[in-house]
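One structure, as structure tokens, below. Some questions next.
Yeah, one chain of the complex is gone here, protein chain that is, but the others are all in their spots.
Here is subunit A:
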């Protein structure tokens, strides 16, 4: 079963992932234009893009544990997932800048003054170098440094979840689920997790 899945995944070209993953961006924008996102489309669009970005972030962080613990190999798609995440974070940010806040003087003030925006912005800035180095040339060029650099995604995941928790009113369940997922996926990377999976696969002590 697992082998058959991996087999078919091997035959799935990455360009399919890029195309399918990009389509929701213009589709959601069109929905916003034509009333499909309700009577306050700016906030709805901002939220949709942000949530998709967070889901892609969770997915990208799940790829390594999936291979380690379930034997499902999605490594080939990790770059696509990461870049799509960057695309949606950028869309989310653009909606906030251009459609939501609108007032240039207020943008910088908001970044400095409001923790959830500061944290969101930090996440975006950390994501930038990862997106820029998501190509074969950079991997060759940076060598071992590339792996270290891309561990920033752990921090970005946490920033994204905290950003969501802080922006909602009251204690809401949905952003807490994202945080739990991200923390869980990061815990699976702890050395004990690695030891348990090395050699004979013993699923314990995770």
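The criterion applied here is as follows: contacts are C-beta pairs under 8 Å (C-beta built on N, C-alpha and C of every residue); 3 or more make two chains touch, one makes a residue touch a chain; residues count from 1.
Here is the rule we use: contacts and distances are computed from a predicted model.
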item	value
Listed names "Protein-methionine-sulfoxide reductase catalytic subunit MsrP", "Diguanylate cyclase", "2-oxoisovalerate dehydrogenase" or "NADH-quinone oxidoreductase subunit D", with the criterion being the UniProt name of the chain not displayed	"Protein-methionine-sulfoxide reductase catalytic subunit MsrP"
Residue, one of A:5, A:99 or A:165, that touches the chain absent here	A:99
Sole residue of A:97, A:155 or A:168 that reaches the chain not shown, by the stated touch rule	A:168
Interface with the undisplayed chain - residues on subunit A	29, 32-33, 38-45, 99, 102-103, 106, 109-110, 113-114, 116, 166-174
